[in-house]
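With one protein chain held back, the other chains of the complex are shown just where they sit.
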Amino acid sequence: MTYRHRIRVRYGECDMQGVVFNAHYLAYADDAVAEWLQSALPAGALYVSGNGAATFDFMVKKAVVTWAAGSTFGDVVDLDCSIERWGNTSFDIAAVGTVGGADRFEVILTYVSVRPGTHTPCRVPDDLRSALTG
Amino acid sequence: MTYRHRIRVRYGECDMQGVVFNAHYLAYADDAVAEWLQSALPAGALYVSGNGAATFDFMVKKAVVTWAAGSTFGDVVDLDCSIERWGNTSFDIAAVGTVGGADRFEVILTYVSVRPGTHTPCRVPDDLRSALTG
Amino acid sequence: MTYRHRIRVRYGECDMQGVVFNAHYLAYADDAVAEWLQSALPAGALYVSGNGAATFDFMVKKAVVTWAAGSTFGDVVDLDCSIERWGNTSFDIAAVGTVGGADRFEVILTYVSVRPGTHTPCRVPDDLRSALTG
Partner (left out) sequence: MTYRHRIRVRYGECDMQGVVFNAHYLAYADDAVAEWLQSALPAGALYVSGNGAATFDFMVKKAVVTWAAGSTFGDVVDLDCSIERWGNTSFDIAAVGTVGGADRFEVILTYVSVRPGTHTPCRVPDDLRSALTG
């Protein structure tokens, strides 16, 4: 199962080298994963990260970004997200970034499942797993 | 040789989970490395990344961020930077982030040396190497 | 003539109050204006702000943001842009932000036309004026 999220690069995200400043790629990947989750969960599922009323939540434990080439203003970036690994309390998502089909970057995110309103690890909920596995 | 850079977490950098949003840690590390460079280079050295008149430049090829715990508004973060590896056209810098001496995160950045005004790799300049090796 | 630009709020743009951090609204308005320009200019027009080869450029002189209510993660914001004023070397653009038709914020931006590659004011180019007036 793969989820494609599309982002247009904003002018203000590009630095003096004329390419997207490195930190924004993590924001792109985070946005892609958040949209995936919103679209995969059944209507009525109670989930907004950081909301104490959410039924689950998770935090990033590790992020690995590798660039093949920079992206810049005018580029439309496709991020193809997929599950790389399911663990007991953690899981990995890969987001591969392309522009017009050409490789630009890849982000591997390791998430830890936490109890909502806390930063305490807990087992990955079954419904989250099934929602993202399809 | 180690360079310590200090950053106060800004309110607007914290998200709804009450901790610094993940992308900002790359901005912190980038800022630490930029400051290290400015402080290590001899006065009069011509270097501003993205400035065509610079005598050298570099781009990030890979970034690995690992979190031990989140940071939040009110935290004063120390980033201790050091060279992890010198290659021919690339080098790695580690930035270890602590708050009051307690581990919070670590960023490993792989940089590629490029000809100023281009994104073309070139040999790491000797004076950059000696400036950061001390 | 009005240009509508749509932005989905990103999770990382929301702060601990649960709403979009104030600075990001300027980024939204900037993005809306940049997209308007790209869509309004004839194909082949040479324009990327900050690119020395551009045939015109402009900088923000003044920005006034007024909020009716906050926006948050999950909101899809429509920004309706229109020209408020044409001057000799400057012009004003209004970007009105709504979510599902309800008022959220308004940004009034005063731009100064500058010679590309400089920060020197110059007369607003006729083709820019006609492109945005329709």
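As written, the chain order gives the labels A, B and C, with residue 1 at the start of each chain.
By definition in this document, a residue touches a chain if its C-beta (ideal position, glycine included) is under 8 Å from a C-beta of that chain, and two chains touch if they have at least 3 such contacts.
Computed from a prediction, not measured in an experiment: that's the story for all the values here.
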Residues of chain B in contact with the chain not shown: 8, 10-12, 18, 27, 30-31, 34-35, 38, 48-51, 73-74
Where the unshown chain meets chain A, residue by residue: 11-12, 14-16, 18, 21-23, 73
Hidden partner chain, residues of chain C it touches: 15-19, 21-27, 30, 48-51, 57, 59-67, 69-70, 119
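By definition in this document, only the chains that are shown with their structure count from here on.
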Computed distance of Cα centres, chain C from chain A, in Å: 27
Residues of chain C touching at least two other chains: 11-12, 18, 73
